[in-house]
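Only one protein chain is missing; all other protein chains are in place.
The block that comes next holds chain A.
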Amino acid sequence: MLRVSSNPVVDTVVKLASTAVIMFAFVFVVMVPLYNVLCDALGINGKTNGEAYTSVQAGVDESRTVTIQFVATNNEGMPWDFGPSVTMMKVHPGASNDTVFHARNPLPQAMVAQAIPSVSPSRAAAYFHKTECFCFNQQPLDGDSSAEMPLQFIIDRDLPSDIHTITLSYTIFDVTDMVGGSIAAR
């Protein structure tokens, strides 16, 4: 056993105090990143990948049809009108699909929003590939104006065969006060 001092009491104290400091650091440098990695890898909490998917040419599986439902929610205190242009689409795995969400800022001042996606069932999250999404970036909007926000996605051909319906939910948050800080979309 490593000895840090010839006085056994000091030795014990130094080792234990270091353990306490390491455990404090462990929360920040291990637990937080590990949680995010696990959620990304396993699709826990329906988290989808935060970066654009580069499509691979694998062909469209026309024998299967999957229903995609879109849900939009405003976080508490978020005044925007926010919602999908269509609430439901029927798509084939492997095909590229486009839709738009509309947003309107009814207030006189400019605001910045961040949409956070969640996929249900969460098992499907890993098979829901977004090639373009407004959720990858913050969305600024001038006062009293509106915008169409595009979403482009591909359902993976390997989607488990028992999944017939996938719900993609967006919650839109007001991040006007946070802009400038480091905000990563997930």
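The rule is short, and it goes like this: a contact is a pair of C-beta atoms (placed from the backbone, for glycine too) under 8 Å apart; a residue touches a chain by one contact, two chains touch by 3 or more; residues count from 1.
Criterion: contacts and distances are computed from a predicted model.
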item: Per UniProt, the name of the complex member that is left out, chosen from "NADH-quinone oxidoreductase subunit I", "Peptide/nickel transport system ATP-binding protein", "ABC transporter permease" or "Cytochrome c oxidase subunit 1"; value: "Cytochrome c oxidase subunit 1"
item: Residue of A:V13, A:A52 or A:M88 touching the missing chain in the full complex; value: A:V13
item: Full-complex contact with the absent chain, from A:Q69, A:T99 or A:S122; value: A:S122
item: Residues from chain A at the interface with the omitted partner, ascending; value: 8-9, 12-13, 16-17, 19-21, 23-24, 26-28, 31-32, 35-36, 39, 42, 44-45, 50, 75, 114, 116, 122, 171, 173-175, 178, 181, 183-186
